[in-house]
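One structure follows; several queries about it will come next.
For this depiction, one protein chain was excluded, whereas all remaining protein chains were kept in their positions.
And now, subunit A:
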Amino acid sequence: MSPRKFLRTVGFESGLLLIGIPVLLWTLIPIYHMFLFAISPKDAAFSGQLWPTSPTLRNFGTVVGQKHHFLNHFWLQMFNSVIISVGTAAITLFVATAAAFAISRLRMKGGRTVMNLALLTYFIPAAFLAVPMYKTMGMYGLLNNDWALVLAMATIASPYAIWILRQASDKLPVELDEAAMIDGASPFQLFRLIYLPLMVPSLIAVGTYALLLAWNEYLYAFLLLSKDTAITLPVALGNFLSADDSPWELLMTAGFLYALPPAAIYYAFRRYMSSGLTAGAVKG
């Protein structure tokens, strides 16, 4: 390699590093700060050190043992989060899979209208739909009921789910259906024996999407649920802010435990997510 070419390579590589290092710091600092609080003893957390002099797991013990009045229902709230996320994923999958089948495979009359209405719903900013949703859930008598949040989140997740599933379903060859029809299959058998098995990767993507959406949701959860025993974990974390002397190290510890499952699920299903969701998000 000529010295000149060598210098150019070095220059290019250090240029890449000059981008990469700030990106790394920018991405990790808020998360590292949260982790730092979680492993610091109470007084050391406020000293501004980059690594605590005596790291401890005591905060985790306090949170897991529910030994603070902010955390009396930690496990119950975690359980609520799990139930609501799984419920949302199940309902979204059921509703969206069936609708996408009707629109894409059965070529339903008016299917296009349904698709457009769903897309329109997708484009209503979530914070705007929250106000009407809150009033209506009150009328239905569902406030403070887990179902309110499950149904609200399924309403928000379904349009995008239908859209993604319809696109995936449109790619399946029509000949499959024709062959099955010749053999005398009913539309329901088509759905169960051909459509569902072939759609598994997209179903995983959509299910994960709905699950994470519900797990991460704060606004709807705090509007629709308020009882200490009914709320999900993010609402409980938000409630820490109501007092001036909040134990921030415990808030960060509980927040860390709350953030772990979605990160793990995301990385576990990244393959499906990136092919299914990012491609579908913008392809016209």
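The definition used in the following text is that a contact is a pair of C-beta atoms (placed from the backbone, for glycine too) under 8 Å apart; a residue touches a chain by one contact, two chains touch by 3 or more; residues count from 1.
The rule we apply is simple: contacts and distances are computed from a predicted model.
Q: Tell me the UniProt name of the left-out chain, picking from "Sugar ABC transporter permease", "Lipoate--protein ligase family protein", "ABC-2 type transport system ATP-binding protein" or "Acyl-CoA dehydrogenase".
A: "Sugar ABC transporter permease"
Q: In the full complex, which of A:Leu24, A:Leu57 or A:Leu196 touches the chain missing from this view?
A: Considering all chains, including the one not shown, the answer is A:Leu24.
Q: Which of these touches the unseen chain: A:Val64, A:Val86 or A:Leu106?
A: A:Leu106
Q: Specify the residue from the set A:Ile39, A:Leu71, A:Ala89 or A:Ala154 that touches the hidden chain.
A: Once the missing chain is taken into account, the touching residue is A:Ala154.
Q: Since one chain isn't shown, list which residues of subunit A touch it in the complete complex.
A: Missing-chain contacts on subunit A: residues 16, 19-20, 23-24, 26-31, 33-34, 37, 46-48, 94-96, 98-99, 101-103, 106-109, 111-112, 114-121, 123-136, 139, 151-152, 154-155, 158, 162-163, 174, 177-178, 181-182, 186-188, 191, 212, 215-216, 218-219, 223, 234, 237-238, 240-241, 248, 251-252, 254-256, 258-259, 262-263, 266-267, 270, 274, 278-279, 281-282, 284.
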